[in-house]
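A single protein chain has been removed from this complex, and every other one stays in its place.
Letters A, B and C mark the chains in the order given here, with residues in each chain numbered from 1 onward.
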Amino acid sequence: MDANELANRVAHEMLAGEGTGPSWGIKIEEAREGYARLSMTVRADMLNSHKIAHGGMIFALADTAFAYICNGANHASVAAQASMVFLDKVSEGETLIAEGEQVAREGRAGVTRVAVRTADGRAVAEFTGYSRTIGGAVIS
Amino acid sequence: MDANELANRVAHEMLAGEGTGPSWGIKIEEAREGYARLSMTVRADMLNSHKIAHGGMIFALADTAFAYICNGANHASVAAQASMVFLDKVSEGETLIAEGEQVAREGRAGVTRVAVRTADGRAVAEFTGYSRTIGGAVIS
Amino acid sequence: MDANELANRVAHEMLAGEGTGPSWGIKIEEAREGYARLSMTVRADMLNSHKIAHGGMIFALADTAFAYICNGANHASVAAQASMVFLDKVSEGETLIAEGEQVAREGRAGVTRVAVRTADGRAVAEFTGYSRTIGGAVIS
Partner (left out) sequence: MDANELANRVAHEMLAGEGTGPSWGIKIEEAREGYARLSMTVRADMLNSHKIAHGGMIFALADTAFAYICNGANHASVAAQASMVFLDKVSEGETLIAEGEQVAREGRAGVTRVAVRTADGRAVAEFTGYSRTIGGAVIS
């Protein structure tokens, strides 16, 4: 299996095996080596009291893309730290696209950047995740 | 109403008016001026594919505490940026406690720090949120 | 003057007018709209007690690139927040290259990412900066 096929299979098996992604309606639009693009439509149960998407849900979407990307070579990896800048608000019913890629690796450490935009291209948030490979496989 | 009563009322009205907190089973253990302590029990739909709490949910809990704290004076505020260090994994059924306080303010900007621990005191994550006051009231 | 020329002129005037860049031996390799690439050679007075480049100096180099980029349209901007992941150590005499670009803008807010590498291409650090435009010109 080549690196792109492997990364795609890891992402789909992670989504199928987790509680969060299916509960949040996350879809994998594309997954390949070092890259993933996910979508999620904002529902009423994802809104804060200002009736806009909760920052925690925007982060959770980006963090999901980060997890698929940093595990994509099938070496189990965990998030050590992550940071997000919030740029614009999002309404119920809007679809968010999280597009990420791994931008650096050194030893066990990796850095993945994820841009979150609305389906019509508004910049919503920018995420940076720092991962560490802990060993072991993700899928068999 | 004094500052502590106001902050407590803001937190409870925010929780009642949002889609996320009730969906996630978030409880306010204490809320006063510049401080909040929340709890949330990790459910199956909050787990990642390694069967531990998804980082996005741990962040979402801390971000919720951050929102209650930075809006506690009833001046509407938004998250501009937030960062989390992940320290330990959490299993289904464990209860997380997010305890936060605002540590600095200058003009419209504020910094709030939230520690996430298990109910038995294990350090799970450390969150730092940067808020900006945008004006207007949160509750009437 | 076109946007690339303006950004280049802003960067050079900022470097000439600041105390830090000349003291640290920072050179502008290239500056254009939304982009800058700087170099700095690590000196003995930039080392920590382990005799490797101090993290603060690696950050300071990236932060300098960030400043030139977010002011490049000649609208005065300030750093609101910044974050760095440290990936590898650097020895005295090595030359660091900081290459950055603005990856998102929304209203007064912008996000700039800067990769720091050695001249021979080792990944040293990844920086993310969040800027806010405050109004006024940088150069006349």
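The rule is simple: contacts are C-beta pairs under 8 Å (C-beta built on N, C-alpha and C of every residue); 3 or more make two chains touch, one makes a residue touch a chain.
This one's a predicted model, so the numbers in the text were calculated from it and none came from an experiment.
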item	value
Touching residues (missing chain, whole complex) on chain A	80-81, 83, 109, 130
Footprint left on chain C by the chain that the document does not show	13-20, 23, 43-50, 54-57, 59-61, 63-64, 67, 76, 78-86, 138
Residue ranges of chain B at the interface with the undisplayed chain	81, 83, 85, 87-88, 103-107, 109, 111, 113, 115, 122-123, 126, 128, 130
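Note that only the chains that are shown with their structure count from here on.
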item	value
Chain C against chain B, contact positions shared by both copies (same if over half, else different)	same
Euclidean distance of C-alpha centroids - chain A vs chain C, Å	28
For chain A paired with chain B, centre-to-centre distance based on mean C-alpha positions, whole Å	21
Chain B and chain C, separation of their C-alpha mean positions in angstrom	33
Residue numbers of chain C (touch at least two other chains)	81, 83, 109, 130
